[in-house]
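Got a structure here, written out as structure tokens. Questions coming.
Just one protein chain is left out here, and the rest sit where they should.
Note that the chains take the letters A, B and C in the order they are written out, and that residue 1 is the start of every chain.
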Amino acid sequence: MSETLTQMRQNVYHGNIELPKYKLVKFTWGNVSEINRDLGIVVIKPSGVDYEKLTPENMVVTDLEGNVLEGSFNPSSDLQTHLELYKAWPEIGGIVHTHSTEAVGWAQSGLDIPFLGTTHADYFHGPIPCTRSLTYNEVEDAYEKETGKVIVETFKERKLDPTSIPGVIVSNHGPFTWGKNASQAIYHSVVLEEVAKMNRYTKQINPCVENAPSYIMDKHYLRKHGTNAYYGQQ
Amino acid sequence: MSETLTQMRQNVYHGNIELPKYKLVKFTWGNVSEINRDLGIVVIKPSGVDYEKLTPENMVVTDLEGNVLEGSFNPSSDLQTHLELYKAWPEIGGIVHTHSTEAVGWAQSGLDIPFLGTTHADYFHGPIPCTRSLTYNEVEDAYEKETGKVIVETFKERKLDPTSIPGVIVSNHGPFTWGKNASQAIYHSVVLEEVAKMNRYTKQINPCVENAPSYIMDKHYLRKHGTNAYYGQQ
Amino acid sequence: MSETLTQMRQNVYHGNIELPKYKLVKFTWGNVSEINRDLGIVVIKPSGVDYEKLTPENMVVTDLEGNVLEGSFNPSSDLQTHLELYKAWPEIGGIVHTHSTEAVGWAQSGLDIPFLGTTHADYFHGPIPCTRSLTYNEVEDAYEKETGKVIVETFKERKLDPTSIPGVIVSNHGPFTWGKNASQAIYHSVVLEEVAKMNRYTKQINPCVENAPSYIMDKHYLRKHGTNAYYGQQ
Partner (left out) sequence: MSETLTQMRQNVYHGNIELPKYKLVKFTWGNVSEINRDLGIVVIKPSGVDYEKLTPENMVVTDLEGNVLEGSFNPSSDLQTHLELYKAWPEIGGIVHTHSTEAVGWAQSGLDIPFLGTTHADYFHGPIPCTRSLTYNEVEDAYEKETGKVIVETFKERKLDPTSIPGVIVSNHGPFTWGKNASQAIYHSVVLEEVAKMNRYTKQINPCVENAPSYIMDKHYLRKHGTNAYYGQQ
């Protein structure tokens, strides 16, 4: 376990310090985690610690209920949201949450990020959904856990596959993305932020723009993903 | 007093040079101050001196009426605004004024920065108010002092608490923020600028967007502030 | 051939690494190629390789049908688009494709980038056309090749000269630019992105703006191009 854990601490540490590098977070406004399902552990950023003070060693190790197994710091206050997603979706291995500006712009609007072009389709096989707002009771009872639940509910009700749509925007809040590991989840955060910006530009230029044809979406997504993918060096 | 004052000069100096680092000011367009209420002194940036020429030593020390106690430079021309806020609100210890672009965009619009999401609520427990325009007489009589008065009036008339809403935009002018010290006031300036940008994006995407539910505002603010706060390592 | 090819590898390598420098691409989202018509060869970026791992040696050499002549990597998946343009337009020697944000903003809107000012006219002698969307059959049959064909069709149907309008935006996708070599094609990508931004700003300020007078377009274009050019040190 020790070697695996050392590697997870490294991955999560590196993931967290990449967020300001990609200009996805200010101050401490983001968090990255990874799960090892065999060991039943999650590694996540500590809460409210400056990015320049993070080290692999001060990452927090918890079990799947959020009990701290290692580390003297409190885990990110968003831990319970991460755990809900890990529990609902066995296929994901890493999660990122930020308050990146463009994604928040859409999250505050309450609208899905529509499918308008190929940059989007290269990584998200459909519109990026915006959840409903949490209710008063959800916010009061167990805010972070309920945030995870409303994300899972959104995917379930719309019959979306979290593997082919690896991100969401939570209404009035901001984006969560995921992937097979922390590194891929961060990649998806960068894509989501860029697509949010492109689509804001397009809505300004042509407020009545309609969705792009779905066959372009299928083509671009499947060019990069699945058994017939031909992009890259696979 | 000498050691306290040396520390204040350091704080105010460092605060001022952080403003261009956070891209909140161009040229000399900003100022930071701190107060020590026991000593009855305020330390503030000198007026119109390039940021690269600032040193802890050329910060200006005044009393609460604005009389210069130490320093061969004129204090910032906005000193009287700072003094009005310090006199009205005993709970604040540091003030920042900038012409940061996004905040000015809202200040020129004459509109409050509305509550649309959790980034806002983490630091501001309500909309960020925009003051009324100053009258001709206010501008002519004692412009900077009256700017402070109109800020205080805004908070008083709307029954706002400057501790839980640590900033304002002055109509046709720009933002002022404050905090328990200079460092916290700067943090609030960064937040205000970022929220101003997020909300501009949201208004572009969805011009008819409505305020977010107030229970989300309460939750996020109280997650970070007050006796039941649980964010960070407290 | 060896010396020419070494130079082409250098040009294409340098061109590709300039794209992130000019902030025209994120990750691997762009590609540059050059052609030598005497040798019947094209050099292009390998597919999906990180920009920091590119070297002159791992550029891919193909013939005009896209058969790989040298290199152990797959060529850019957009190779067939480049080849269609090279075959249709003997006067061009280098091509660039990116997903640069402002250009994509227009491409997703389905609108031409209109002629509004002199920055545009210095390099593009007319509006920058937006192609039609590809049909289902075009996308399914030979997507990248058909993308090239629809670009050529756009220029043919509108009677545009690819020398004086050295770029296009493909509907729902993004920009392609070209020039006498890779270096000039990149220059045109930078111009296209900047003009896309300027025009977005103008459309926001004045949604009803009309095209600038065509005699200003002619003047500025011909000040820099053709036999009577007088800009620069020629």
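Keep in mind that, in the parts below, a residue touches a chain if its C-beta (ideal position, glycine included) is under 8 Å from a C-beta of that chain, and two chains touch if they have at least 3 such contacts.
Just so it is clear, the structure is predicted and the values come from calculations on it, not from any experiment.
Peer 1: Please provide the labels of all shown chains that the missing chain touches.
Peer 2: B, C
Peer 1: Thinking of the whole complex, not just what is shown, which of B:His82, B:His173 or B:Arg223 touches the missing chain?
Peer 2: In the full complex, the listed residue that touches the missing chain is B:His173.
Peer 1: For the chain that's not shown, point to the residue among C:Asn58, C:Thr119, C:Ser164 or C:Asn181 touching it.
Peer 2: In the complete complex, the chain left out is touched by residue C:Thr119.
Peer 1: Quickly run down the residues of chain C that touch the omitted chain.
Peer 2: Answer for chain C: residues 116-119, 187, 190, 194, 197-199, 201-202, 204-206, 209, 212-213, 215-216, 219, 223, 230-233 touch the chain left out.
Peer 1: Residues on chain B that touch the omitted chain in the whole complex?
Peer 2: 26-27, 29, 46-49, 73-74, 77, 99, 101-102, 104-111, 133-134, 136, 139-140, 143, 172-174, 200, 203-204
We take it that only the chains that are shown with their structure count from here on.
Peer 1: Taking CA centroids for every chain, report which one is farthest away from chain C.
Peer 2: So the farthest one, by centre of C-alpha atoms, is B.
Peer 1: Go ahead and align chain A to its copy chain C using Cα positions, then give the rotation in degrees, nearest 5.
Peer 2: 90
Peer 1: Quick one: chain A and chain C, Cα centre-to-centre, how many Å?
Peer 2: 33
Peer 1: Distance-wise, how many Å sit between the C-alpha centres of chain B and chain C, to the nearest whole number?
Peer 2: Each chain's C-alpha centroid was found; their separation is 47 Å.
Peer 1: Indicate the residues of chain C shared as contacts by at least two other chains.
Peer 2: Correct list: empty.
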